[in-house]
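As you look at this complex, bear in mind that one protein chain is not there, while each of the others sits in place.
Labels A and B are assigned to the chains in the order they are written; within every chain, residues are numbered from 1.
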Amino acid sequence: MTSAIGFSGVSRHYGDVKAVDNLNLDIAEGEFFAMLGPSGSGKTTSLRLIAGFERPTAGEIRIFGQVAQGIPPYKRNVNTVFQDYALFPHLNVRDNVAYGLMIAGTPKRQRQKSADEALGMVALGGYGDRKPSELSGGQRQRVALARALVNKPKALLLDEPLGALDLKLREQMQEELKTLQRSLGITFIFVTHDQGEALSMADRVAVFNNGQIVQIGAPEDIYYRPKTPFVADFVGSSNVLPPEFMNGLVGKSSYGAVRPEAVRLAEQGQSALVRSVSFLGAATRVTMDIGNVPMTMLMPKGAAVPKAGETVTVDWAAEDLHVMAPA
Amino acid sequence: MSSSVDTQARGFLTSLSDTLWRKPGLLVFLLILPPALWLGIIYLGSLFALLAQSFFSIDEFTGIIQYELTFKTYAELFRPSNFDIIIRTVVMSAAVTIAAAIIGFPVAYYAARYARGKWKALFYLGVMMPLWSSYLVKVYSWKLILAKEGILNWLFETLHLGWLLNAYLSIPIIGGNSLSVSATGTFLVFLYVWLPFMILPVQAALERVPQSMLEASGDLGAHPAQTFRHVLLPLALPGVIAGSIFTFSLTLGDYIIPQIVGSSRRFIGQAVYAYQGTAGNIPLAAAFAVVPILLMAVYLWIAKRQGAFDAL
Partner (left out) sequence: MHSDRAPLGLKLAAAFGLAFMHLPILLIFVYAFTTEDKSYQWPPPGFTLKWFAVTWERPDVWEAMQLSLKVASISTVIALVLGTLCAAAVSRTRFFGREVISLLVILPIALPGIITGISLRSAFNLADIPFSFWTIVLGHATFCVVVVYNNAVARFRRVSGSLIEASMDLGANSFQTFRYIILPNISTALLAGGMLAFALSFDEVIVTTFTAGQQQTLPIWMLEELVRPRERPVTNVVAMVVVLVTFLPILGAYYLTRGTDTVAGQGK
């Protein structure tokens, strides 16, 4: 696979604030790549560095082999879907979509036809004459998508594009985006703070924290084999076990992680004090303390549930305990 | 052929745009340069030139300006005749400000809290129109009103209240031969001309008070009058202070209104005008001009501490 986007030693510092710090990254052509992290972790800044809205303070970015240094956004063959969609309020939907083609000098007839086709692709055929303000959030999101895709970019950058949609619409759009990416075969780079979204859509996920990538890999890798306590906690809401605890457990002074659904009540194991019990529908979540280590257990529907204040014994299968590399 | 020129022009603009993108500071610099030059050189330059002259003095016999740094001119401000002018102007500014707050508050309050839809627009225009109406026409209208043969005297006579007006005019300082040559007349015109400048910021401040806050106050057991006193009034205060900046400053520097309606007792603006004009005493005029600047600097400093700038 050839490299679509490459970061080598890229930093973006604002004074003392290191928004992106010494980032190294390679995104392959045709890949659906997710940048996942809490707000302020540097994922959006990284995306803006690719688009050209931000300039690196150090390092080099390559876009399809070309060094991006000094190339303004309007000369980069990538397009962006903005978090707030950034539809032009004074243009109707068709002219919004045709904007990039107009700038490129495409004749009017042709660009309007292309715009209508692109609108058809996102199931908005017939909406061309409306103003963006007359559309719902989901529709605006699709217009933003069509406006970017009509220019046939080599890579599409999506900045939390589903953040403003409600849950049901979001799930639907996740499916559609995935299908679209498969059929177009172009590189999608997707920024999100929603780990479910990242895991379900992406071929590869990079987890960001404090301006750096803490782990990069396939969704399963990230989910089952977190490299740091942060990834374990942020991506999978895993129970993070501190080194002292692990030392007593496996005789090794490194962090460990165990998924809440892997924890179960047992005859033998760790004695735990139940703090609270909450019913989630498909399962019940029990939070408890093993000594001073907090632990969450997800119990399937139908199981007998302990009460708050009870002392119970919990355990997990040896293969469910993920041992991280020593810090 | 024209298209090749077009392409060339486009190519030039694009490469210029590239350069501006690579050096974002340059773009801002180019944008800010013309206004900064204009305001910096023409305006600030003149202002400093004027202020500098206040440190010169004038030879009392020859009337020639002596270009030596001195505080002599400032000392002259404290001569009784000059100091009276300053006191008179400050008292007038304060009186106008207080009266504007009292008359303006109900209008702003009604517009912000009760007027809806069409009425709201009407109220807004009802304040905007007088605000932007010609200053001189507004002053002129009061010359008509206050004239001896004018509508106000006629009103008093018609209501058989002429004696009341005469009694009022016989009071020293605020009275005079007729309303149009009394301090009261000057005060009325000032109040009229600057009133809209008080209403707008107060209305803006009142409109920023969220409805839920008033409901919360009511919910906590406050009577509407108590809500007004303990919630609305304190929140409107920054707006009143913002408005008072206008009314105070505008009264402080005006020289036309007291010239047209009022007694012969002068205000700061008139003193500045007279000293720079017929008297040719530019240093003293400049020193007088510093007084409103200093007063406003102090006033603004206090207002800033009260958070009035958020209501502007």
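The definition used in the following text is that a contact is a pair of C-beta atoms (placed from the backbone, for glycine too) under 8 Å apart; a residue touches a chain by one contact, two chains touch by 3 or more.
It should be emphasised that the depicted structure is a prediction, and the values quoted were computed from it without experimental measurement.
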item	value
Contacts of the hidden chain among displayed chains	A, B
Candidates B:58, B:139, B:181 or B:205 - the one touching the absent chain	B:139
Contacting the left-out chain in the complete assembly, out of B:58, B:92 or B:252	B:252
Sole contact to the chain not displayed, among B:77, B:95 or B:147	B:147
Absent chain, residues of chain A that touch it	51-53, 72-75, 79-80, 82-84, 86-90, 99-100, 102-104, 147-148, 151
Positions on chain B where the hidden chain makes contact	13-14, 16-18, 20-21, 24-25, 27-28, 31-32, 34-36, 38-40, 42-47, 49-50, 53, 103-104, 106-107, 109-111, 113-114, 116, 121, 123-145, 147, 149-151, 153-154, 192, 195-197, 199-200, 204, 211, 214, 218, 224, 227, 249-250, 252-256, 259-260, 269, 272-273, 276, 282, 285-286, 289, 292-293, 296, 312
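FYI, only the chains that are shown with their structure count from here on.
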item	value
Averaged-CA centre spacing for the pair chain B and chain A, given as whole angstrom	55
Chain B-facing residues of chain A, complex	70, 72-75
Complex contacts: residues of chain B adjacent to chain A	17-18, 21-22
